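Only one protein chain is missing from this complex, and each of the others stays in its spot.
Each chain gets a letter, A, B, C and D, in the order it is written, and its residues are counted from 1.
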Amino acid sequence: MSEIELVDVRAGYGRAAPVLRGFSVAVPAGTVVCLVGPNGAGKSTVLKVASGLLSPRSGRVLVGGKDLTGAGPQRMLAEGVALVLQGHSVFREMTVEENVLLGGYTLHDRTEKTRRARFVKELLPVVGERWNSLAGLLSGGQQKQVEFARSLMVDPKVVLLDEPSMGLDPKATSTIFDQVVRMRDAGTAVLLVEQNARRALETADLGCVLDLGRVHISGPAADLLADPQLGELYLGGRPAV
Amino acid sequence: MTLTTTGLRKSFGGVVAIDDADVSFLPGRVNALIGPNGSGKTTFFNCVTGMIKPDAGRISYGGRDLTGRAPHVIARAGVGRTFQLCRIFPRLTAIENVLAAVRPGGLLHGLRSAHRRHELERAHHWLTRLGIEHLAGAEARNMSWGQQKLLELAGVLMAEPATILLDEPAGGVNPALLDRIGTLVRELNAEGRTFVIVEHNMDLVMSISDHIVVFDRGRPIAAGPPAEIRADDRVLGAYLGV
Amino acid sequence: MPSVSKGVFSYGLPALVLIAAIAVFPSLAPNPYVLSSGVIVLNWAVLATAWNFVGGFTGYISLGHGALAGLGGYATGLLITKASLPSFAGLLVAALLVAALAVPIGFAALRVRGASFVIVSIALVLILLLVFQSWSSVTGGSRGLVVPRPFPGMLRPEHHRVFFFLYGGLLLLALATWWLLDRSRFGMGLKAIREDEDKAESLGTPTFAYKLTVFVVSAAFTALAGGLYALWFGDLDPVFQFSVLTGSYIVLMALLGGVRNLYGPVLGAVVVGVALEYFKVEFGNTPLHLVTTGLLLGLVVMFMPDGVIPSLGAPAKRLRKRQDSSIREVTAADLAEQRRGRTEVKS
Amino acid sequence: MPSGALLFQSIILGLLLGGMYALLAAGLTLYFGIMRVVMIAHSAFLILAAYLAWWTNDRLGVDPLLSLVVTVPLFFGAGVLLQRGLLSRLRPATLTMMSVLITFAIALMIEGLLGYAFTGTQRRIRLGYGTASFELFGARVAVVKLIAFGLAAVSLAALYVLMKRTQFGWALRATIQHRDAARLVGIDTERTAGFGFGLGLATAAVGGTALSLDTTIYPSLHWHWIGPLMAIIVVGGLGSVPGAAAAALLLGLAQSLLQIPMGATWAQTVFYVALFATLAVRPQGFFGGRLAQRF
Partner (left out) sequence: GGSDDGGGNSGDDPIVVGISLPLTGDFSEPGKGVQEGYEAWAKITNDKGGLLGGRKIELKILDDQSNADRVVADYEQLIGSDQVDLVVGPFSTRLVVPSARVAQEYGMLFVEPAGAAAEVFNQGFKNLFYAAPAVADDHYNHLAEHLLALPEGEKPKTVAYAAMDDPFAQGTAYGLKKKLEAGGVRTVVDEVYPPNTTDFGSIAAKIAAAKPDMVVGGSQYQDGVNLIVALQQLNYQPRLAAFSTAPTNPEFAKAIGNKTEGILSPTGYSQDAPYPSNKEFVEKFTAQFGKAPEEDQANGYTTGQVVAAAVEAAGCAEQGECQQKMIDWLHSNSVDTVVGPLRWDATGKPQGAHMIQQWIGNDIKIVLPADAKEADLLYPKPAW
């Protein structure tokens, strides 16, 4: 059974034409599914629907087999679905400490909070180094790391990541992909959106190419990587080094 | 026109963001500026474009001293830039976003219509080259992350600066499009434009740049052509990691 | 070109209607009272249009424009009484003086943005009120200032008619200026400032100079309206000349009509100006007119945040242009195909 | 040269006045500094609370301070409703500007309804201890002013602790700074923002009651307060409770002392001079305030 499943979802913003036009995806436990596609294809929209930030116009969202269509992010989090947003979403005028600890807002066990805080500080050294700075004053990549750290404060069953490596230096990128692998190994279902598509597909189990709000093609990640036409249209030709 | 900084320093409270940086970017090249997160690349751009005032040091462009000048003065001297946290005019349409980059010269010029045919054509040209021509009439705030990124780039190109500073142009942009951006940069470079690109996508950096400067903790620790940089031990240790 | 016909329908036709309305209103007005209300409405219309130079283009919300009008009125009055200038010379010099004064004021106020600017603009009103109340040797203090009549001996209905046309002319001038700016590159720069000031500056727009210039233009028109009011009305009292309420009514009017539209503030001024008059007649002897004004403002903000004109225009626009959505209608593969085709044709 | 006794008396009066200012401005730091809402109606709510205190005293004959039992929860509820019903429906992009107008509308309505219910008459609570005072090193301290000062100290301390030390305070700041991210960490942003606003209005209930003890009130009085209160929170640094308190004390003191040579009218300009000076020199405020100048 899939930890999270979107079935024939149609969704969009305001009164405009729908962005997702009958999109379906399923992420089983212990699996990384990578979503790639051109800019504006609707990848972030998929994650917003899956996390409850955006209600679909039709279709269903199933979490652990339960129908949670239309539930808000609070409910989704309670059911074990967590999303890291694209771009920058730190609380700018709060310190790194406050940001990270807020990641554990739903935890009530203090020692658990402290333990996890220690873990993220170790994993991402920048977070520990800048513990008392205002998050809004960090560099772009540092903020991104704080956001990732924030999401690690809880232990969800489904993790939705929207371009987690954007703006990160190679070391931090590796740390994050390693952590994704670790989560998968621990049985978490990961839905990953990445423009660093080759790297992401190398990590992922399944791949899914999204275009025009529909699944263009999906299959084992390795197969997608090997498809030359996909490479040209969506993954970019690997430049000669 | 060479962009040079000498002894540039900037610290925020206890954090030294740029530490005595002597850097120079020669004209007609595609330069890259790389370094780990928080090494001061964006701050360097901010100093050079006048968005923040350096604590010490000089910035000169083609022999002209630009230290402490207002951002618009620097922009008019021919230095354009994009932002890492992508900045567009949210409630203007894509085409207006690009048109807004046309700067009027004098008063009479300023009172001329902003929608003259010649300018409109140029604006469409840039949208097309960046693959977002279908969005011309859409409000910028309704675009996806990557689309906004491309729109910002289109705006800067419309202003036709001689030197273009790009802060992570590849962040969030689809790889297929990225190849085209790389080509675009090379083409514009061939027309005589200078680029300074901050980027973490090493494939892109290595493939398009002629000259790379590496920052670490606010200091340039290495500079040279891609092949040299890739082999530099300090760079490997500080940035690329192994 | 579609933009030409758009120009005719959204600018030309209303302009003709407006000019015709100004021309015939005085002869249609059944009595001097209605005519004087017309003068008041036109005064509001000029003020709201003048405000819209700052509010509409740059997005800086000033609640302090009432004070600029007050300055215009006082300057006119003082120039006539203390410097014995002829009435209308006094008016013009006063407008120039206020415009000059707007430079330092703008210099201080425009350094801050958003909410802080709102506060500064409120502070401007309050501080001018204190100054004009206290500095009685020059301003007459809280006793106010009496401005001599520009046409002594003229009967009141005739007086109203003259000022109605003067205000009408001023309004048309203000509208023409706004229109000129709106379509210009300068205007585009101002709109860019409204959207993202830092970004505009990094594109080479001298944002501060732009803001200051448009603020000064706005102040000059505001002062002209204020000065004309002083000549028409004759009595200046600091409490009413420097009132936050005036500034707020101006904002309400501009907002109600729509700040991004040439005629928005005029429409707003007509609606609110007439409504104020109506509420007063209807609820005259209770404070309920405040409640109704508040209610009106609240409804506008909640349900028509872009103003009446855009909300009326929106459905029509949707009919005209259905393909407004930003999503692509072709896949990456099709696009690649097209591109290949194009490059082939080109080369 | 004013006598030493007059100086000392003015200092005492200035501090008491400053404490009062701090209390009145407390709510503003909350919605203005933290929630980015320019709340023009704050002082109208202060006057409303003052009227309720006066009314309680006038009709029921009980001490106006007792009205707090009713007004504090009432205002809290009103704040929650206001936020949920009106402010949360505004577009985030234009929140600052639209909040000015919507709260301005509310202020007008409150003024109009107060005028309707209580007429424009000036009202003043009649207290047995209204003119009572005691001597402190040669200066006289009025009992009512001291009570108001005490209320201010207690409320500000409570507010500070709430914002800095509690989950709620953190959640509120997070909600305002990035609503989607806050929702994603599990914060009920609707409720939090509502409570935040409610809290601000609750301070208005306390402030208005304190105000009613020693001044005359009338429906249009709130215009008089807007300027000084706004100046205080800007000088203090938007969003900083201790900053606002310090600025309030300082400006209260300055106003009181300046009245000796300059007279009451000119002395009031100290608020605006301080406001302009702050914005010119340190737009983020002198005491707190961090990134706030750019919103």
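Everything below uses one rule, namely that a residue touches a chain if its C-beta (ideal position, glycine included) is under 8 Å from a C-beta of that chain, and two chains touch if they have at least 3 such contacts.
Quick caveat, the model's predicted, so the values are computed rather than measured.
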Chains shown that the absent chain touches, full complex: C, D
Which residue of D:A78, D:I187, D:L221 or D:A244 touches the chain not shown here: D:L221
Option touching the unshown chain, where C:A15, C:V34 or C:M304 are the choices: C:V34
Contact partner of the left-out chain, one of C:S10, C:S142 or C:T177: C:S142
Residue numbers in chain C that touch the chain omitted from display: 30-34, 36-37, 40, 130, 133-134, 141-144, 146, 155-157, 159, 233-235, 237, 239-240, 277, 280, 284-287, 289
Chain D residues touching the omitted chain (full complex): 2-3, 5-6, 9-10, 13-14, 16-17, 115, 119-122, 124, 126-128, 130-133, 140, 142, 145, 214-216, 218, 220-221, 223-224, 255-256, 259-260, 263-265, 267-268
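In this text, only the chains that are shown with their structure count from here on.
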C-D or A-D, whichever has more C-beta pairs in contact: C-D
Averaged-CA centre spacing for the pair chain D and chain B, given as whole angstrom: 46
Separation of mean Cα positions, chain D and chain A [Å, integer]: 43
In chain C, residues with contacts to at least two other chains: 324-326, 328-330, 332
Overlap residues in chain B, where contacts from two or more other chains coincide: 90-91, 135, 142-143, 147, 176
Complex contacts: residues of chain D adjacent to chain A: 167, 170-171, 173-174, 177-178, 180-188, 239, 290-292
Interfacial residue positions of chain D with respect to chain C in the complex: 32, 36, 38, 86, 89-91, 94, 96-98, 100-102, 104-109, 111-116, 120, 219, 223, 226-227, 230-231, 234, 238, 263, 265-266, 268-269, 271-272, 275-276, 279-280, 283, 293-295
Complex contacts: residues of chain C adjacent to chain B: 3, 180-181, 183-189, 191-192, 195-196, 198-207, 321, 324-326, 328-330, 332, 335
